[in-house]
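Here's a structure for you.
Rest of the complex left out; these chains stay put.
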């Protein structure tokens, strides 16, 4: 079945919209009914379905996760052992665990069956720019 | 492959059991071996596999999430920007991010391979009644 690797260039923490890229791949796959699975090949970035309308929703989501899992140099995170790759690294693994590495979206009438307000996002948890790979796979 | 949209009417926050509906759809699909994927078409409701026995488990789950992500009018959530749709709205997006938009359950001998104590739930995060759509899709 159709499969590709989508490369997403990130410039710091935040949500990066990949809905259009996923939709274009599904159209090209040319299946009437099926299932798109997205899979991120990293443990410090993840996937999320979120609202595509008000950008404040993304701001607030990022703020929540930054408070729930502060950087490793925050006193509340003093128990962390894995610190070699910087204060944003271990929190990135934790935020990835709290969100998704894989997500599946049904395909109907040749298109993703997302709700009106849903978008597909790569959630980058590291501060520095990264080149992220997301596998897109279409099943029957 | 077989696909349908299940409509769930919710009456406030909480877990709504959709195991029977999903199981009935799988039986009707009449496949011996396969995969059922459920996908919620909203960003303020989500999906969860949870215990189907003691209802206290659901009560406690809801209580945990209500404490982890209080309503926007709680002082701890003073940093939230997206407030137009009421104090339960942005917390609903956050709780959705912390749980699942899609879930896949293998089918064996024509039935969902859920464990004895597992049920499939729609997790409603808004206070007012909503009409929620869950896509059910069977892959080989």
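Letters are used for the chains, namely A and B, taken in the order the chains are written, and counting of residues starts over at 1 for each.
Here is the rule we go by: a residue touches a chain if its C-beta (ideal position, glycine included) is under 8 Å from a C-beta of that chain, and two chains touch if they have at least 3 such contacts.
A quick note: this is a predicted structure, and the numbers were derived from the prediction, not measured.
The complex is a homo-oligomer: 2 chains are shown here, and the full assembly described by the structure file contains 3 identical copies.
Heads up, the rule we're going with is that only the chains that are shown with their structure count from here on.
Remark: subunit A residues 33-35, 48-51, 54, 56-57, 59-61, 63-65, 67-68, 98-100, 103-106, 108, 113-115, 117-118, 139-140 touch subunit B in the complex. If you check the complex, the residues on subunit B that touch subunit A are 1, 3, 35, 37, 39-43, 68-69, 79-82, 84, 90, 93-94, 96-98, 100-102, 104, 133, 135, 137, 139-140.
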